[in-house]
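Of the protein chains in this complex, one is absent; all others appear in place.
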Amino acid sequence: WSEPLIFELSRPGRVGYTMPAPMEDVAIEIPDKIKRKSPLNLPELSEPEVVKHYTRLSEMNYGVDSGIYPLGSCTMKYNPKINEEIAGHPGVAYIHPYQDERTVQGALRVMWELEQWLKEITGMDRFTLQPAAGANGEFTGVSIIRAYHLDNGEPQRDEMLVADSAHGTNPASAAMAGFKVIEIPSTEEGTMDLEALENAVGERTAGLMLTNPNTLGIFEDEILEIAKIVHKAGGLLYYDGANLNAVLGKIRPGDMGFDVVHLNLHKTFSTPHGGGGPGSGPVGVKDFLKDYLPVPLVGYDGENDRYYLDYDVPKSIGKVKELYGNFAVMVRALTYLKIMGREGLREVSEIAVLNANYLTQKLKGTRGYELPHKELRKHEVVFSTEPMKKETGVKALDVAKRLLDFGMHAPTIYFPLIVHEALMIEPTETVSREELDAYVEALKRISEEAYSNPELVKGAPHSTAVRRVDDVLAAKKPVLSWRMYLGLREKGEIDY
Amino acid sequence: WSEPLIFELSRPGRVGYTMPAPMEDVAIEIPDKIKRKSPLNLPELSEPEVVKHYTRLSEMNYGVDSGIYPLGSCTMKYNPKINEEIAGHPGVAYIHPYQDERTVQGALRVMWELEQWLKEITGMDRFTLQPAAGANGEFTGVSIIRAYHLDNGEPQRDEMLVADSAHGTNPASAAMAGFKVIEIPSTEEGTMDLEALENAVGERTAGLMLTNPNTLGIFEDEILEIAKIVHKAGGLLYYDGANLNAVLGKIRPGDMGFDVVHLNLHKTFSTPHGGGGPGSGPVGVKDFLKDYLPVPLVGYDGENDRYYLDYDVPKSIGKVKELYGNFAVMVRALTYLKIMGREGLREVSEIAVLNANYLTQKLKGTRGYELPHKELRKHEVVFSTEPMKKETGVKALDVAKRLLDFGMHAPTIYFPLIVHEALMIEPTETVSREELDAYVEALKRISEEAYSNPELVKGAPHSTAVRRVDDVLAAKKPVLSWRMYLGLREKGEIDY
Amino acid sequence: MGRHYLPNLAHRDEMLKEIGFTSLEDLFSDVPKGMVQKFNLPKGKSEYEVFRELNEVLGQNRTALEMPSFLGAGTYFHYVPAHVKYLIERSEFLTAYTPYQPEVSQGMLQALFEYQSMIAELVGLPIVNSSMYDWGTAMAEAALMSARVTRRKKFVIPKALSPEKKAVLRTYTAGPGMEITEVPWDERGQVDMEKLKEAADGAAGVYVEVPNFFGLIEENLREIGEIAHEAGALFVVGADPTILGVVEAPGELGADIVVGEAAYFGNPMNFGGPRAGIFAVRNDKKLIRQMPGRIIGMSRDADGRRAFVMTLQTREQHIRRAKATSNICSNEALVAVAAAIHLATLGPRGLSELGEVILKNTAYLKKRLSEVAEVPFDGVNFKDVLVRFERPYSEVHEMLLARNIHGGHYIGEHFPELGEGALFAATETTRKEWVDALIEALKEVA
Partner (left out) sequence: MGRHYLPNLAHRDEMLKEIGFTSLEDLFSDVPKGMVQKFNLPKGKSEYEVFRELNEVLGQNRTALEMPSFLGAGTYFHYVPAHVKYLIERSEFLTAYTPYQPEVSQGMLQALFEYQSMIAELVGLPIVNSSMYDWGTAMAEAALMSARVTRRKKFVIPKALSPEKKAVLRTYTAGPGMEITEVPWDERGQVDMEKLKEAADGAAGVYVEVPNFFGLIEENLREIGEIAHEAGALFVVGADPTILGVVEAPGELGADIVVGEAAYFGNPMNFGGPRAGIFAVRNDKKLIRQMPGRIIGMSRDADGRRAFVMTLQTREQHIRRAKATSNICSNEALVAVAAAIHLATLGPRGLSELGEVILKNTAYLKKRLSEVAEVPFDGVNFKDVLVRFERPYSEVHEMLLARNIHGGHYIGEHFPELGEGALFAATETTRKEWVDALIEALKEVA
C-alpha cells in the first residue's frame, strides 16, 4: 500500500498546532533585509491527519518488534520497554545541560554509574560518554591516539592499520583524524594475517583498529600476539566495540591488550536504533590515555557525595560533539545493565553465540550457501551465496529480498567485502529457537526456489508495501526533497 | 495474515517476568484443602515474544488513527495524544483511592473541576462521576428516578417510556432497575409520536428516556412539548447523552427540560474507546434529585481551599460501581475540555453537524441508498439500503463489509431498528473533507458494484486479515476459551 | 482553541455552500428559538498551557512512589511491567471500539479471547466474558444472574465483605427486590459454617471470597459450595486472581460462577478506576444463557481459516433490549487486554511466584504488626492484615502521616464490633524497609 507525501495531504488553512500567547503583544520589527519574504511551503494539516499519516508510515516499517531482524554487525536485539519508560521520566527530558550541578545530581549520577559499568565490562580505566554514535566514538578514539603520539614527540606516526574485514567506519574515521590507512589482509581461516601485520608495522604505525570477534563472527584467537606486535612497534590497539555482544560479560577488551575501546550502546546495551539513530558511542581508554579524553568527564566527589562535570583534562582532544553526549540513550543503557547484572550479561553473550552457531549448523550444507572460513563463530556468521549465483544467477541481494516476502528481515549483505555474495547473519540472543528454525527454513526454501524457479527469487520481493526499489534510478536522477520533486515534475523529467 | 494464539507460542521453561525477592524467605503453608493442585496452563514466553505477539495483534486492528471510523452513535472522534500524556502522570497511576484526602487534593480537584464543566455543558446542578460507562450511567439515572418516586410515596410509578429508536441500553437499564418498559413509536418524520406519548403517560409513568438528537440524527424539535407532557403526568425526563456531540456547547439538555442526564466521556469528550472500554458515564441531575446521587460526591470547601469526598448524601441510591469511577478517563476528558474551551466545544458540534450533512447531501440520491425521514440531520445520518437489497440482493451487511476492502471502517448497521437495512453514519468533527469525499465515493462505487456485480459485494471483504467471519457457527458451536478449544479439538468437533 | 482537531473548520463556508446551505444557523434551524445558548465556560488554552496546569494539579497528589503506603482493602499497588503499558497504548488497540466488524478487528478480538482463555485457566471454568466494570459490579451481576437462574430472591454474602461491594450489590439488587443475607465470621475470621448453612436455605446464590475482606484465605470453599448446592443455590466465588497461582482454582472447588478483579494484573491503581470485573461460569447452557456481558468466540472465516468474533449476542441489550441479561455495553476491554498481556508475561511460574512473594511479604508484615498491635486472626493472610489498635486509629493515622507513612485503611465505621480495626496490606511491591519504618513508627505512636 502507499501513503501520499505529507505535502500532498496539505490543504490551505488547516492547522495542527496550538501556541501559547506571547507575554506582551507588541510588534517586533525584524530588519527588512533579513525578514523572511520567500514563501514557506510547509504542509498544512490538522493534528488527526498528522497522526494518521505517521501512524500509517510506521506500519510500513519493519522494526525489532515486527520479527527477526538479523542484520549482521548491527546487533538488533530486543529493546526492552522499561528502557523507554525510564527515559521518559521528566528528570530526563526537562533538564538543561547548563543547569547548576546541584540541580542535576541525578543525571550526573546516571552518567557516572554507567561509566563504572562500562569500565568493568571492557577493562578500561576511564570513559567519555560524549560520542553520539560508533563512528563518532571511533573518531574520538583515533584522535586520542593521534594526540598521544604527538604529545610523545612522534608526529611521524601517521599510519593506521585496519583489517580488510573491518567496518567502513574504521578507515573513514582514521582518515578524518588525518591518518593514512593501511589495510591488513585476512587469512583463509578468516583471522588477521600475522605475517602481513608484522610486515606492516613500523615507525609510522600509530595503531591498529580491530574488532574481536571480527566481522566474520570469528574470534581472533591470536589477539595477544597481535597486541604484542603492535605494541612492540610503538602502536596502540583500538577495539571497535560493534561486536562486543559476542563476549559481553565473559571477556574484556582490556584483557586482550586493547588500549582504546568504543562501545555502541544502541547495539550491545539494548537501546533502540531509531531507524538509524540516535546511538551512543562511549570511548574507554587505559589509564595512560585518560588525559586525552574529551571534556567534560563526569567526576564523583565521594567525600561530599557530589557528582560534577570535570573540565580539568590537561591534554584533552577537545570535544567531538556539543555538550555531554546522548544522555537519553545512556539512561536506557544503564536501565538495561541494572536489570541484567553480572550473570545476565554473561548469558547474553552465551545465548547470542549459541544462536549464531545453531543457525550456522542448521543452514550449513544447504545447496547454494557456502560457509567460508572457520566453522565456529561467535555472535554472527557470514555465508556466501557465490555457488548459488554461479549455478542459478540468484545473487545475495535476491536472497535478501526474497526473505522479505516471508515477513523476515534480511541479513546484512555484501559485507564484509572479503566474502563474495556475503550474507552476514546476527540473530542476537533475544530471538527464539522457533524464529531461528523458521529463518533457516526460509533460506532453505529460497535455495530450492533458486534452483527450480530462479526468476521468482530474482523478482522478489512480491508481497511487501512496495516491490524492489530502483536504487540506480535514485542515484542517476536524484529527487531529494519535495522542492526538487516539484521542479522535476514540472520539467517532465520524472513521472512518479 | 494470521497470528497464532499465545498458547500456541508457549514453550516450556520460558519466562517473561522478573519478580522482586520477598522480604523474608520463609515458607508459608497454605492449608492443603485450598492449595492449588490443578495445573496452571498459562502460556510460557519471554518478553520479546509477548511484545511481538501483541504488536502483531495490534496491527490486525483498526483504530481511529487508522482512518475514518464513522460508527453511528459511537462518536469515534480523534483521541488527542495529550490526553494520554496527562493520564500517564504518576499522580494518576500511583494513587490509592483510600489515601488521606490531603494527599490526593490534585485528584479530587480534577474530579471537581470536571463536574463544573459538565454542569455548565448540560445545564444540570450536580453530577456523579462514578458510572463506568454509558449503560452504568443509565442504570444510575433510572435508579435515581425510581428512588425519587418511592421517596415521594409513588411506588406505583413503575413504567419507563423509551423511544422505539432508542439505544438497547435504555430499555435494558430500565428493566434492571425494576421498571416495565413501554415503547413510544416514531413518526414518519423520524421524531417521537406525540399522540402516542400522550396516550402512554399516566399514573404509572416513572419517566421517559430520550436522546436528542435521536439515533436517526434528527433533532426532536418538539422537545419542549414532550417535556411538558411527561412532567405533567408526573414523570421525569431522562437524557441519554450518547448524541451530545451534536449540540455540544450550543444547547443544554437542562434547557430542553431534562431532569437527569448521562454523558459518555469516551464519546463526546474524546477519551479513547479502548476496544470496548473503559468508558465513563457521569450522571447529572437537577437540584431536586441531587440527594439521590451515588456516594461519594466530590465537594470543595472554598474557605479552606480543600477538596473532599462527600458521603453525606441523605437519600443516596448507594453505589453503582466500586470507589469513585474511572478516574483515568476523567483526567483525559478534563484535558480535552481545557484545550477546547467555550468556543472550541461549540465548533465541535458545528463541524460534526456540518460533516454529517455534507455526507448526507453528497450521498443522497445514489442508487440503492434511501434517506428515510427528514433530510436535515445533526451529527449522524441513517440511510437505508432497502432498495439495493430488493433490487440486487445486496444487504446493508454486505455494503459494510465491502467498505472494509477500501480500508475504511463500516458504519453502524441494522440500527436503529426502525430503519430497515440501516447504515448509521456518524463522521464526527475530526475527519477531513477528503475523507468524507472518499467515503461517499466508496459508497457510490459499492452501489455500482451491487448493480453490476453483486457477488463481489456479497463476498466481501476480500482484502482484510480474515475474510467474512461466520458468526452463526460461532454461536452454534461456542469456542470461548483455549480450554474449550482443546476439548473440542480432541473430540474432533472442530477443525479450525 | 481546539481548531487543530478540526480539519474542516477552515472549509466551513465552502462546504456549507457546496451542499446548499448559506450559514451554520441553517444546520440548526430545527432547534427551537432561544434554545441555543452562550456558555459560561473558560476559553480554550494551548496544549502547553494545559500540560503545565494539569501537571501542577496532579503533582499535588502524593503517590505511592513518593510515600510508603500500606493501603489495600481492594486496591493494591502491583507493579505493571513497562511493555504492558506500551502495548495497550498503541492506538490500534487504544482507540478502537467494540469489534463490531471482526474482519478489521481480529487483533482486539484475539487479545480478548486470550484474556478469556487465561482467566479460564486461573479460575478453573471454561466460560469467561470479556469483562465487567469491576469486581463489585461483577458480583452484583452474579447475584442478579443467580436470581434469574434459580428464580429465587435471596443472595447470601459474608459479613466480612468490602463495604464497597456491599453497597454496589444493594443498589443493583434493589430493582428486582432481592434480599441480601450476611453470614458472620467465626472466631478464626472465616465464614461461620453453621450460620452459612441456615442462610443458604432458599438462596439463589451463596457468595464467598478468597481471600476474605480481612485478608484471610477462606479455607472451606469446597464445603461452602456443597452447602450451596444442597440448598439449590448457585455457588459464587469471588477470587483475587493474583492468589490463584497458590490457591486452588474455584472451578475445581465447585464454583458455578467466579467473579474477581482482572485489573490487579497489568493495570495501575488509578485512584480506583478503571478496573475490569472477571465473570466466569461453568460450561452449562442454562448458565451461559443467563450470563451478562460480551463474549468473544472462535469461528471460521469464508476461507475456512480460524477467526474470532463476538458471539452469543442474543443475551445482550442491543438485541434483547429490555429482556437482556444485563444492560452492559461498553465494558473494560483495554483493561482486560492489559491483564492478559501481564498474565502472558507471568506464565505459570510467574503467577505462582507472585503468589508466594505476596504470601511471604504479608506474613512478614503480619508478624511485625503483631509486635505492636493486636492481630486478631491467625491463619494465612494474603495482602491484607486486620490489625486492632487501642487508641483511636485516626490518631495513629495522623502520626504515621506526619512521618511520611500512609498507614492502613480504617474499617471501624463499617465493622464496629472490631473496635479500632484497620487493614494493612503488602504486595510484591512493598519493601522491607517500609515495614521496618512502619513498625518503628508504630512503636512510638500506637
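By written order: A, B and C. Residues from 1 in each chain.
Here, a contact is a pair of C-beta atoms (placed from the backbone, for glycine too) under 8 Å apart; a residue touches a chain by one contact, two chains touch by 3 or more.
Please read all numbers here as calculations on a predicted model, not as lab measurements.
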| item | value |
| --- | --- |
| Identified contact with the non-displayed chain, of A:V181, A:A196, A:A438 or A:L456 | A:V181 |
| Residue in contact with the excluded chain [from A:H273, A:K286 or A:K389] | A:H273 |
| Absent-chain contact - pick from A:S186, A:T268 or A:N355 | A:N355 |
| Hidden partner chain, touching residue among C:G2, C:P81, C:G189 or C:G379 | C:P81 |
| Touching residues on chain B - with respect to the absent chain | 11-21, 45-49, 51, 55, 80-85 |
| Contact set of chain C toward the excluded chain (per top definition) | 4, 47-48, 51-52, 55, 65, 79, 81-82, 86, 89-91, 345, 428-429 |
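Rule of thumb we're sticking to: only the chains that are shown with their structure count from here on.
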| item | value |
| --- | --- |
| Centroid distance [mean C-alpha coordinates] between chain C and chain B, Å | 19 |
| Whole-Å separation of chain centres (CA-atom averages), chain A against chain C | 46 |
| Distance between chain centroids, defined by C-alpha means - chain A, chain B (Å) | 47 |
| Where chain C touches two or more other chains, by residue | 1, 3, 5-7, 11, 45-47, 81, 83, 86, 91 |
| Residues of chain A whose C-beta touches two or more other chains | 11, 14, 18, 46-49, 51, 55, 80-81 |
